[in-house]
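I'd like to ask you about the structure that follows.
In this view, the complex is presented without one of its protein chains, the others remaining in place.
Residue numbering begins at 1 within each chain, and the chains themselves are lettered A and B in the order written.
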Amino acid sequence: MRTTFFLVRKEFLQIFRDRTTVFQIFMIPVIQLLILANAATFDVKRVRMLVVDEDRTTVSTGLVERLEGGRQFRVVRYEPSDVGVDYALLDRQVTAVLHIPRRFEEDLVRRGRAPVQLVLNSEEGATAGIVQSYATAILDSYARELDRTLPAVRAGSNTVRRVAPLDLRTRRWYNPTRNYKHWMVPALMVSLTTIIGLLLTAQNIVREDELGTLEQLNVTPMTKLQFIAGKLIPFWLIALVIFSLGLLIGRLVFGIPMRGSLLLVYLAAAVYLIVVLGLGLWISTVTRTQQQAMFVAFFMILIFLLMSGLFTPVESMPKWAQLVAEANPVKHFVGIMRAVLVRGAGIETVGRPIVGLAVAGIGVLALAVVRYRKSVA
Amino acid sequence: MSEPAITARDLTRRFGSFTAVNAITFEVEQGEVFGFLGANGAGKTTAMRMLIGVLQPTSGSATVAGFDIRAQPEQVRRRIGYMSQKFSLYEDLTVRENITLYGGIYGVSNQDIATRTGEILTRIGLEHAGNELVRDIPLGWKQQLAFSVALLHRPGVVFLDEPTSGVDPITRRRFWELIYETAAQGTTVLITTHYLDEAEYCRRISIMVDGAIAAMGTPTEVRQAVGAATLDDVFLKLTRPGAAA
Partner (left out) sequence: MRAFLGFVRKETLHLLRDRQTLAILILFPVVQVLIFGFAVRTDVEDIAIAIVDPTPDIATNQLRERVATSDRFHLVEVVPGTQGLELEFRRGTIRQALVLPRDVERKLGRGDSLPVQLLTDGSDPNTGGIMQGYATAILQRWYRDAVPAGGPLRIEAETRMRYNPTLESAYLFVPGLIAFVLTLMSALMTAISITREKETGTMEMLLVSPIRPTAIVAGKVIPYIVLGFIGVVLVLVAARTVFGVPLQGSLLLLLAESGLYILTALALGIVISTRVPNQRAAMIAALAGLMMPTLLLSGFIFPLDSLPWPLQWLSSVVPARWFLTIVRGVMLKGAGLATLWQETLILIGMTMFLLAVGSRKLAIRLE
């Protein structure tokens, strides 16, 4: 116990004496969180659109006005025909093309339906889907408006019994303002803390080995457990501080919701960090140079981040990948954060993942302790 | 007649097909200053690393401070001190912090750590440098500091691996005075070196060639046994191809 205390003390002294490291540890996550929280969004604004209006009636012009009216589309070019459309898309002058064919108004009046063509640059597949949904929403609402105002002249009858459109009331729970930050900031925070934590622990033991101080420690009566604990505790505390900074920034700067219990969040964080930092320490025990350690850590981080639901939903992954993701601690913690902060979930939802993380934490630490050898065979 | 501080019986270490230490057998008495000589690569450091417990022997056995290095490594560790070639102090910690760290790990009480820190600083002449980073103090002091840290917890046996490499002759002299003081208090000192003049300072020496002990005894005994006037000649004789015993 006392030995561990001295080891922890030494680690803190070393870390805080190195100004570069201190800057990196605290500033990189904080600065990145402040800046990048604004970047992580699929929100599409002012999509540049090219309109080919072959109808040129009040109804078709009305549609174009409707499109421009919201902040979602910006008509940058009007063309009388399709010429030049391909190049405009290729050259990225526009992202969307709306083609209104010749009998647009007539079709609506006579048949109650009319087609239009929408061509979207789906280079960035994710946005294409969103742009499409924006466009169809506008088309739908315009259609509803026309329904009330256009005279209905159907072939063979003077008036038609007008059918009421579907009275659809949609509600978005938890994030009605569609603020991407509410969704992304908790996850970003987790990622930034994880990256720094994992990198620091992964190269820590290897570094001592390379410098020669490890051997001196191995000659002492210090036990493996004391050693690992002495390495884990300082970084665990530091990571919790970074995490708290992130929460503070999230709340004060970005106004992220905190609907659930903060205590629960911290419990989850405490357990989660043991897993992540333990993994870092384990990496440090199986690699022989700092370079190797960094690469393995990098590798691991990237896989963890990509399959964590941070950027893309876990539900979108194929079933087998979702199964693999169950082994990903980041996925669980990000899920817990979002569930508790955004949805206000409680222990009934996050209890199981927390226990899972705890078990993983113990397992990983055991691995590191077993793997570390004070004497070479 | 007390138990030997160090015993080794057929201690061997192989790395793949290469035999670094070849069945060496010897004993070191308590309070003795014993020198391990040999050219670079002769196996001295490997042998020492086995005795201090950071390298497992391939075969053979050894005891240090009365405990078997294989069966009771932790007991051994508590009773030995070690100073490696690289001094292995934390360069980014201060002199005091290094002392405190190792004191704490070896279970020295806070009070004793404080007292002994003062003693060490005075004895080495670092009274005003206690809060300097080890990185910033001159080599000679680093070396003496490392030695003092190795003795901090009053071990019965201390292992020194080429402690005077790269150090000026005056500091070397002073260092050996420290060694004598320590030995006089009953601590056993096992020191590896490739400086032959230092061999004269030891009570007994052993000369390793290609992993085996080619000669052992007091410097005089060794000179007589090999039939050479100076240890230099002894060395040359032993390391010539075909001369190894």
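We adopt the following convention: contacts are C-beta pairs under 8 Å (C-beta built on N, C-alpha and C of every residue); 3 or more make two chains touch, one makes a residue touch a chain.
Here the structure is a predicted model, which is why all the values come from computation and not from measurement.
Based on the whole assembly, the unshown chain contacts which displayed chains?
Checking the complete complex, the chain left out touches A.
Touching the hidden chain in the complete assembly: which of A:Pro165, A:Gly255 or A:Gly363 does that?
Going through A:Pro165, A:Gly255 or A:Gly363 one by one, A:Pro165 is the residue touching the chain not shown.
Which of these touches the unseen chain: A:Gln203, A:Thr220 or A:Thr285?
The missing chain is touched by A:Gln203.
Decide which residue listed in A:Leu50, A:Leu192 or A:Ile249 touches the omitted chain of the complex.
With A:Leu50, A:Leu192 or A:Ile249 as choices, the missing chain is touched by A:Leu192.
Touching the left-out chain: which of A:Thr58, A:Ser81 or A:Ser316?
Spelled out, the listed residue whose C-beta touches the missing chain is A:Ser316.
Mind listing the subunit A residues that contact the chain we can't see here?
Interface residues of subunit A facing the absent chain: 20-21, 24, 28-29, 32, 35-36, 38-47, 63, 89-91, 95, 108, 112-130, 132-133, 135-137, 139-140, 142-144, 146-147, 150, 154, 160-161, 163-176, 178-180, 182-183, 188, 191-192, 195-196, 199-200, 203, 207, 287-292, 294-299, 301-303, 306-307, 311-313, 315-318, 321, 324-325, 335, 338-339, 342-346, 348-349.
Methods note: only the chains that are shown with their structure count from here on.
At what distance in angstrom does the C-alpha mean of subunit B lie from that of subunit A?
57
Any idea which subunit B residues touch subunit A in the complex?
Within the complex, subunit B contacts subunit A at residues 52-56, 73-74, 77-78, 80, 82, 84, 86, 88-93, 97, 100-102, 104-107, 133.
Contact residues on subunit A for subunit B in the complex?
The contact residues of subunit A facing subunit B are 2-3, 5-7, 9-10, 13-14, 17-18, 211-213, 215-223, 374-377.
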